[in-house]
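Comments concern the structure below.
The complex appears here minus one protein chain, its other protein chains still in place.
On to chain A.
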Amino acid sequence: MLNFSRWAVAGILLPLLIGVLCAIPSFLPDNVVSRLPQPLQTRVNLGLDLSGGSHLLLEASTQDVAKQRLANMEEQVRTELRRGGERIAIGDISSRGGKLSFMVRNPAQVDAAVERIRPLTQGAGLTGQRDFNVEVVNSSTIVVTPTSAGIDNAVKSAMEVATEVIRKRIDEMGTREPTIQQQGGNRIVVQVPGLQDPKALKDLLGQTAKLEFKLVDTTANPAEAAQGRAPVGSEVLPYPDNPSGIPAIAVKRQVMVSGEDLTDATQGYDQNNQPIVNIRFNGSGGRKFGQVTSQNVNRPFAIILDGKVLSAPNINEPILGGSAQISGNFTVESANQLAIALRSGKLPVALTVVEERTVGPQLGADSIRAGLVASIIAVVAVAAFMFVSYGRFGMYANLAVAINVLVILGVMGILGATLTLPGIAGFVLTIGTAVDANVLIYERIREERRRGRGVVQAIQFGYKEASRTIFEANVTHAIAGGIMLALGSGPVKGFAIVLLIGIATSVFTAVTFTRLLVARWLRTHRPTEIHI
């Protein structure tokens, strides 16, 4: 129990030394650490509540995805049946109850219609799973129902694209070290440290940035448009900044060019020094735009963002160069934001913020300082108490605690774990519980001495008997910690990480390491009496 071979000593000291060394970068200034080689940059990350910053949880509505998909399908069915030599006439398409249903006018064409719709419903993957089921009811009505596998796939791919788009947008904002992660089926976690004001970020993430150019329907009566009625082939869209004062305008349904055809967007100024967004189309987009503008000179077209008309300028001359500008009631900031959003592409699904936590950098700095002060005072108080209670043995325990604190930091650095404010509390608590193992051992040694055992034997028994208790107590403690880690969110998790690492390292330092120290002292001094 008290004899250590040379190898055992090395085996105990080496991991502790590595742990302590790994803790060092956490105390060095940024510019020194960045010059170290990558594997040596074992630094504890500060959580948002310490560094200041924003945590956003974004959620996509799966219903939204399903609805949009159904709308696309409706459009595809319409075009498909209208296309080619043999047109198939159909009645109104209803999309009630999450499925499409429509009547084929000529009953003889029902089979042909099904034949032509089927290929549209094939999923993209190789599994051969259908995204939609096509059925004929009442011999002339065709019903197209989305399969649940199809919806799941659509949501999944929409979320992948959305995560990518968000990453691009945040990178464009030039913030440092953002974390963007998909969570569960339809959520994305965004964490941006050190942001003073997350308003701009949220505005940017809240924009779907679906850009469309459509011709204004000049035949529509503005008064009717105000009441939401539009001629066939047109629709009424909100137009908040309409110079005529009516907050709506009728536009053609057909899209001239959409945001997908953009290659670049930048913020700029027009001739009146008003902020605008300059956009550049790709080849096909530029051709389409040129063609439509040449055919519609002196007519207005609408620039539509996320279903709202930004402005409806007149086409003064054909726009052939493949670039154009978006005017609207912009500030420099909002024009810049729109440019970023357009560059990074549109979100396939609208996202809403369901949870936000923002901590100002000042509060974060205050928390670090308070946490540090509390930790130091806790260590000093506990150390003093241990010393007056157990003398020399108390100092061994204190040395173990000091090393333990560093090793926890080191292990957190190696794992890249994040230290949060509750994590600091976990730290302070670990200091309190780490000495518990030593208390158990020392009280046991006192007991064995009282029973009349000799010094060496009492110490041996103290360590042996207490070790079992310590193991059991810590296993149960770790159960609680593990559950916190698995189920906890945010602060609970940060606390659990520190607690679990602390349990593992404190058993090692408090039991094995102090045993080594005690054994050394016994061998060199051969005491006949101990003060404990």
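Methods note: a residue touches a chain if its C-beta (ideal position, glycine included) is under 8 Å from a C-beta of that chain, and two chains touch if they have at least 3 such contacts; residues count from 1.
Quick note on the criterion: contacts and distances are computed from a predicted model.
Not every chain of the complex appears here, and the one that does not is recorded in UniProt as "Protein-export membrane protein SecF", selected from "Sugar ABC transporter permease", "VCBS repeat-containing protein", "NusG domain II-containing protein" or "Protein-export membrane protein SecF".
Among A:S367, A:N404 or A:T505, only A:S367 touches the chain that is left out of the view. Looking at A:A71, A:V297, A:L320 or A:A381, the residue that reaches the missing chain in the full complex is A:A381.
With the whole complex as reference, residues 49, 57-59, 199, 202-203, 205-206, 351-360, 362-363, 366-367, 370-371, 373-375, 377-378, 381-382, 385-386, 388-391, 421-422, 424-426, 428-429, 431-433, 435-436, 439-440, 443, 446-448, 450-453, 461, 465, 468-469, 472-477, 479-481, 483-484, 487-492, 495-496, 499, 531-532 of chain A touch the missing chain.
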